[in-house]
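Note that this complex is displayed minus one protein chain, with the remaining chains in position.
Letters A and B mark the chains as written, and numbering starts fresh at 1 in each.
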Amino acid sequence: MSTYIVNLVTVRLLIAALTLLIVSFAVFFATAMLPGDTATILLGQAATPEAVAGLRTAMHLDEPALVRFLHWLSGLLSGDLGTSYVNNVAVADLIGGRFVNTMRLAGITTLISVPLALTLGITAAMFQGSLYDRIVTIFTIGVISIPEFVVATSAVLVFSVYLKWLPALSIASDVTSIWQILKIYAMPVISLTFVVSAQMIRMTRAAVIDTINTPYVETALLKGASRPRMVLRHALPNAVGPIVNAVALSLSYLVGGVIIVETIFNYPGIAKLMVDGVSTRDLPLIQSCAMIFCFGYLTLITLADIVAILANPRLR
Amino acid sequence: MENLAEIRDLKVEATTDSGRRVEIIKGVSLDVAPGEMVALIGESGSGKTTIALTLLGHARTGCRISGGSVRVAGKDMVALTERERASVRGTSVSYVPQSAAASFNPAKRIIDQVIEVTRIHRLMPPDEARQKAVELFRALSLPDPEHIGSRYPHQVSGGQLQRLAAAMALIGDPKLVIFDEPTTALDVTTQIEVLRAFKSVMKKGGIAGVYVSHDLAVVAQIADRIVVLRGGEVQEVGTTADILSRAEHPYTRELLAAFEPKRRVDDDAAAQERKPLLEVSGLLAGYGPVQPDGLPMVRAVQEASLRVEKGRNLGIIGESGCGKSTLARAIAGILPASAGRLVFDGQELPRSARSRTRDQLRELQIVFQYADTALNPAKSIEDIIGRPLNFYHGMKGKARDIRIDQLLDMVKLPKALRHRRPAELSGGQKQRVNFARALAAEPKLILCDEITSALDTVVAAAVIDLLKELQRELSLSYIFISHDLSVVEAICDEIVVMYDGRKVEEITPAQLKTPKHPYSKLLFSSVPKLDPSWLDSLQLDKELVREYGHR
Partner (left out) sequence: MTPSSTLSQKFGYSFNWIGMIGLSIILFWATIALIAPHIVPHPVGEIVDEDYFGPMSNELWLGSDYLGRDMLSRVLMGARYTVGISLAAVSIACFCGVVLGMTAAVVGGWFDTVLSRVLDAMNSIPSKLSGLVVVAAVGSSISVLVVTLAVIYTPGAYRFARALAVNINTMDFITVARTRGEGIFYMIGSEILPNIIGPILADLGIRFVFVVLLLSGLSFLGLGVQPPYADWGALVHENVGGLPFGAPAVIVPSLAIASLTISVNLLIDNLPKKIRDRSA
């Protein structure tokens, strides 16, 4: 049986690698669709034809697209993310410290939202149909239905404008105490937690309810098991796969959320860097940031799939 | 003697899709004495399972006990609080589910689930409980009783799981055990072992039981009294002997009559030289990747040869997994055979349906077991039957309408049904529509794959009668695939017995009493009879059971 599991996991990893390849292809060619000539755009209309031709050769723009793609891909794999069009700095240097910032934001959000969402999702399923369940459900539908920036701006309105508890911007200049750090992270983390948890609660609740409606949970009920025992001992172990998937999928909302939240709170992370890059059409920067996010997302999903395989008792 | 369980004027309501309440149990009263086995028998929808579950104080989602009382061991299950009910479940009254395979938690070891009752109710220390479980396993004649518990549910066969479910129900020393169709999903050769095990354990422990079933012959073996239900009401109550021999209620008589197969009378049994309609020789079919020798990895059917004559019927019988349905699919070309020849009406038939001509497809129709999935739920009956008319015969407008009415008439359905959708029809009606669609093609041969298995006994008998009648009128031939000997016996001229993908014997209904092949002997002798002493007096060859029983 264990070789079977190893095979399944290997297949998952291969699929993830193939997907990453297709994704990088898509990202590269989406940015290469740029109408007009990149060299002309970069140098401006006034540039001499010689200068344009020189730049074209320097940027390998006269080579076929497929060759450029392979160049770019091998660069990525060896850690060479290219050079920014805008200020001629290596993209890797631009990303460096900001990557850590974004990871920190995502990490703190994960640490708070996962336990919170699992608790709410599982208890809502346990007391399905109760007032508590209904309140949780209405709340999650509400949060899921509104854009992240509305969540974030509402948070600013409530905590900064009306209550004046927290600063509206994350300016990391005078960090002197834990209290200060807390203040800096509080708003972005609160906003992101809302966005991510709502999805996670909804999907966790659905996964647990699915397993509650099975004959073996009814059997447990008819053995005299209490409701918490039914859910925790019988439904939950079988819902691990779907729940892990729910967690991974919801955490992927971090990507969308982080883009908005970093912009609103002026947080120095790579999402903000990327949004700025879009305004200045700094393609190498955008490509690299996009690949980092896609890689993160794929890692999460693949990890969840593997956990689900390992948690399946039928494969033991 | 005081009754162990007393149900008085029980009413159960169900809430429908539109939020309307419907009474599904309409004032039922019945008693169970200590140590007595009472059977609840009836068709699907008769409310037998709903009533049985109220003995545990349970109503499924959407249902509610709306009136009456259910006293078990002196407590009214209806009036108890949820917590009090939980304390009774597993200790005073326990439950053996219909499908043990679905009722065991796939994520936990069997032994932990079997002794969970003792854990929940703090009856005894875990080691003692495990000891007791092993004794129960032994009493239920499970193989390797010491270690079977340490497996996971998916590692154990269906017949064993069903007995393990009984052990799970018995571990808390209940006074009453509810059996909910516990052998319905099993093959006949497996069913015997399970029934015997149940019977001996219950007798030995002097435990009372309520046995829910649709099968009179099974119930006859195990019950002291029988309660006949229909539409949520009690029709007749009596001792097993009374019900079997002196049934008063017409519905009970109908149930009994459906059991007596009416042998098909071959009109001109003089048997002048018959022309062959379908000849299958050396057929091999299966699934999975193709191996170097050009054959599939899993060979579900091997070396199958058979012959259907014009106007005569062939039955194919065998237990689940014997390859009978694969054989039907190979003949129909749905699963193209990997080797072998098919000759239909003197013409070589391509193995795959894709390469057959429209006429070849038309002349050989297949009818599936579940009318629910065989009829497109989004279409009206008229469209379902009309499509082959249009497709094969180019019929349109008025001509098509007239023909649809004729076909509905042939399968004895009212014309008013033509605008309905399948979901608005009963199971028997759906199967008739399913059959009418095949008839619309005007075929020469109809493959019937377990077409009566999903139907209630009485309804199935009526469908079989219809099939016989149509055969006389339309000079059709059938290939009848079934696990149910009585059905095949009722309609077929030749019977092929299959085991493990191979044809083991071919006999006529007249020879059924004297099969030659050992597997046929085992199979035929395992079919329950209405005689209550059948199970106890049955002597099965241990060697045979070991060799062929799936368990």
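Everything below uses one rule, namely that a contact is a pair of C-beta atoms (placed from the backbone, for glycine too) under 8 Å apart; a residue touches a chain by one contact, two chains touch by 3 or more.
Please read these numbers as outputs of a predicted model, since none were measured by experiment.
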Full-assembly contacts of the left-out chain, visible side only, are chains A, B
In the complete assembly, which of A:Pro115, A:Gly142 or A:Pro228 touches the absent chain? A:Gly142
Which listed residue, A:Leu13, A:Val89, A:Ile135 or A:Val150, touches the chain dropped from view? A:Val150
Out of B:Thr239, B:Ser320 or B:Asn376, only one touches the absent chain, namely B:Asn376
Tell me where the left-out chain touches chain A, residue by residue. 15, 18-19, 22-23, 26-27, 30-35, 141-142, 144-150, 153-154, 156-157, 160-162, 168, 252, 255-256, 259-260, 263, 274-275, 277-279, 281, 283, 286-287, 290, 293-294, 297-298, 301
Sites on chain B contacted by the missing partner chain, in the whole complex: 16-20, 22, 332-334, 353, 356, 358, 361, 366, 368, 370, 373-379, 387-388, 391-392, 423-424, 437, 441
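Please note the rule applied: only the chains that are shown with their structure count from here on.
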Taking the touch rule as given, give the residues of chain A at its contact with chain B in the complex, in rising order. 213-226, 229, 234, 237-238, 313-314, 316
Complex contacts: residues of chain B adjacent to chain A: 56, 58, 60-61, 83, 86-91, 94-95, 97, 99, 102-108, 116-117, 120-121, 152, 154, 168
